[in-house]
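Submitted below is the structure of interest, expressed as structure tokens.
Missing here: one protein chain of the complex. Every other protein chain is in place.
Presenting chain A:
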Amino acid sequence: MQAGTLSTFLKRGAIWGFILFELIFFSVAGAFLSLSDKAFMDLDNMLRLFKQSAPIGIIAMGMTIIMINGNIDLSVGATFALCAIVLLDSLTWPIFAGLGDWVIPVSWALALLTGVLLGAINGLIVWKTGVDAFIVTLGSMLGYRGLVFMYNGEQPTSHLNWTLVDFAETQFLGLHTATWFLLAVTLVIWFLMTRTIHGRNAYAIGDNREAAVNAGIRVGPHMMINFMIIGFLAALSAVVFYSESGSVNPNDGELYELWIITAVVLGGTKLTGGAGSVISTFGGVLAIQLLRKGLGHIGADTSTVNLVIGLILIAVLYLDRQLNRKGAEELKI
């Protein structure tokens, strides 16, 4: 066995071990503490868990690319809300009245296009000004959220289209539509990051930007494409979620960016870029959703949930550091 294989294995496997631990813990603790008499690991419960993971999970795949690239995107929550409004509102636009149910693909396309556009704006600013993505997307987070409020004030935007609701509630092979979307996105992004030139360049840029520039990789356009991808995924997430719920509040999607970043980091993506895995992010998303659900199952309230997740995040980052050091031979800091 090569040196470091064990630690690599532990690192890759850690998130799945953690998920297993959560499952066991909540099943056992739930038996004593739960108010409901249903088991935690009930099949329906687990299927719902996948479905509920989808909105954050779909965007987290995009965030994985962005963070591997050495950037961050704080505006995804606002993008999510804005695309939801475009979706629901455009369904009722008079010019599409004659389309019947054909308005659905048109509205979907409009919402997705909005997402891509918002992402492109972020990417373009990062590329052309050279300002750190953190600052740029902090600005656009506020800006895009402002647009959301300008649209309808404090009022929710609502429209239920029953064809859409039916579509969203379908279960194919037992899995909900949203779950299928999450799985498909995960697969596509995994393929992108491990098999394609674009994906490998994303790693190279995040790892050593100067080397990438010297090697002739066009870093600016590359990063812009990634911002467009995450914009698209934020929109896709909105499209999937709001097809079913049919109503968007101007505050929707707030703090999404933090949940998403937490999931990506739990999955082992380096905050400084250059390393990370889409599959582990998937694990990170499930782990967080399990935690929220599990803590709810044993009767904890939202503030407790947040506190626990915060503590776990710090613990995981610490553990990760420990695993990354190969015993006494490693340099100390």
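The criterion applied here is as follows: a contact is a pair of C-beta atoms (placed from the backbone, for glycine too) under 8 Å apart; a residue touches a chain by one contact, two chains touch by 3 or more; residues count from 1.
Criterion: contacts and distances are computed from a predicted model.
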Assign the chain not included in the display its UniProt protein name, restricting the answer to "RsbT antagonist protein RsbS", "Dihydroorotate dehydrogenase B (NAD(+)), electron transfer subunit", "Lactate utilization protein B" or "Sugar ABC transporter ATP-binding protein".
"Sugar ABC transporter ATP-binding protein"
Would you indicate which residue among A:196, A:247 or A:302 is in contact with the undisplayed chain?
A:196
Candidates A:204, A:230 or A:316 - the one touching the absent chain
A:204
Out of A:148, A:217 or A:316, which residue would touch the omitted chain in the full complex?
A:217
Across the whole complex, list the residues on chain A that are touched by the chain not included here.
4, 195-198, 200-201, 203-204, 207-208, 210-217, 274-275, 327-332
